[in-house]
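For this view, one protein chain was removed and the others were kept in their places.
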Amino acid sequence: MSLDVPALSSEVAKPFLLSLADDELVMGHRLSFWVARGPTIEVDNEVAAIVQDELGHARLWYDVVAEAGETIEDLAFGRPAGQRRNTVLVEAPMADFGETIVRQFLYDRAEELFLSAIRDGDDAELSARAEVALREEAFHREHADVWLDHLSETEESRAHLEAGFEACLPRSRDLFAFPEGTSQELVEAGVLDRAIPTLHTEWIEEVVSTLSDLPLDVPLRTSPIENDAADIPDALEGEPATNGRLGEHTDELVELAENGFTEF
Amino acid sequence: MEFESRREASPEAEEERYDVFVQWRRGKPHEYAETINASDPEMAFLLARRNVDLRSEPLSIWVAPRSSMVQSELGDSTLRPSTDRSYRSVAHYAHGGDYGSEEAAEEAAEEAGQ
Partner (left out) sequence: MSSELEQRVEAGETLEPTDELTDEYRSLLAAMVRFTANTELIGAWLERPHIPHAPTYERRLAIIAKIQDEVGHAQMQYRLVEDITGKSRNELLDDLLSGRSGFGNAFQYEIDSWQEYAMFVWLADGGAMTLQHTLLRSSYGPYARVMRRICREEEFHIRYAGDIVRRQVNHSEERKRQMQELLNEWWPRGMLFFGHKDGESESVGRMMELGIRTKSNDECRQAYLDNFVPKIRDFGLEVPDPNVEYDEEAGRWNYSEPDWAELERTREGQGPLAASRVDTRREAFEEADWVRDALGERYRAGLGDTRAAGAAGD
């Protein structure tokens, strides 16, 4: 699809948008595990709707970056892992509903921030697409909030959530870890209305704030980070062990790409 | 198979039924759409919005616990007035009005015509 997107003249725009698309694709794909397999019939319906949202969002961005003759199947299912730019947070197959909710929470908050920065940016086409996705994100936000709250009810369910945070927080380190210079160029090109590190800080604040409202035992570092009063959860400290934004991925994603997304 | 009258959540239940009402279009009333199981109103409202058919893009959704509703019994006689209320209907006035019957009205008309 050829579109008039001035922002694409910037070298970093395509890899950035591919990141967003790849994020949504893998997240949506992994989440589809729960379709007709949810804890209740109502959840089956809810999850099916969210999966369609995520896959729909991925398509919004794939359509923008597709070269002439490139189909969405080429982009979504055909690229080897090394070319993919999704966060490693979304890569593991899903198996536990608690971990799934935690992953959704951490991931969707980040997505929302990226989308709002694009919506408030200068590129009309990108902004419009971000707006479309954001409308559905409102529901995803509520979904995560309600489920995190409800799954904090028993000792056993809290244990599932805590294990989920333990697994997901370290994998969240690459969410905002884009290559050097990406953020500055995206802001200059008007794709984003604010810098990626700013989004990262906002995200941390939201995560910490949400955690502080939940009766969960998720270790936080006690000393504050540089410019903010917010504490960073231990597991988020430091550079990502594997940075999906640079094309580094887990074996699980490598396998998924190799089989062309034909397994959950 | 055993049949019971409309039941409420049993004491051992872990959830209850919520009825979902949807206003599909501007100018139309809310109508019953479906019933879902949920632990509480917040969860019910979350689930309801993705358990109804959104293809038609409804305007508004109401969710209420079944337990909050009172309903009429089988063959409830209080739903039907038994004494004559025909004076309230338009048809009554087309069929003779105060004359009480179409025949009487026709007779009256004939008399007037003579």
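Think of it as A and B in the order they're written, each chain with its own count starting at 1.
Quick note on the criterion: a contact is a pair of C-beta atoms (placed from the backbone, for glycine too) under 8 Å apart; a residue touches a chain by one contact, two chains touch by 3 or more.
Being a predicted model, the structure only gives us computed values, none of them experimental.
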Residue of A:E67, A:E153 or A:E258 in touch with the missing chain, whole complex considered: A:E153
Absent-chain interface as seen on subunit A, which is shown: 29, 32, 35-42, 44-45, 48-49, 51-52, 55-56, 59, 72-73, 76, 97-98, 150-154, 156-157, 160, 261-264
Touch list for subunit B against the chain that is not drawn: 1-7, 10, 13-16, 34-40, 43, 51, 53, 72, 74-76
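Criterion: only the chains that are shown with their structure count from here on.
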Centre-to-centre distance between subunit B and subunit A (centres being mean Cα positions), rounded to whole Å: 46
Touching residues (chain side subunit A, partner subunit B) in the complex: 40-43, 45-46, 49-50, 139, 142-143, 146, 150
Contact footprint of subunit A on subunit B as seen in their complex: 36-39, 42-43, 46-47, 49-51, 54
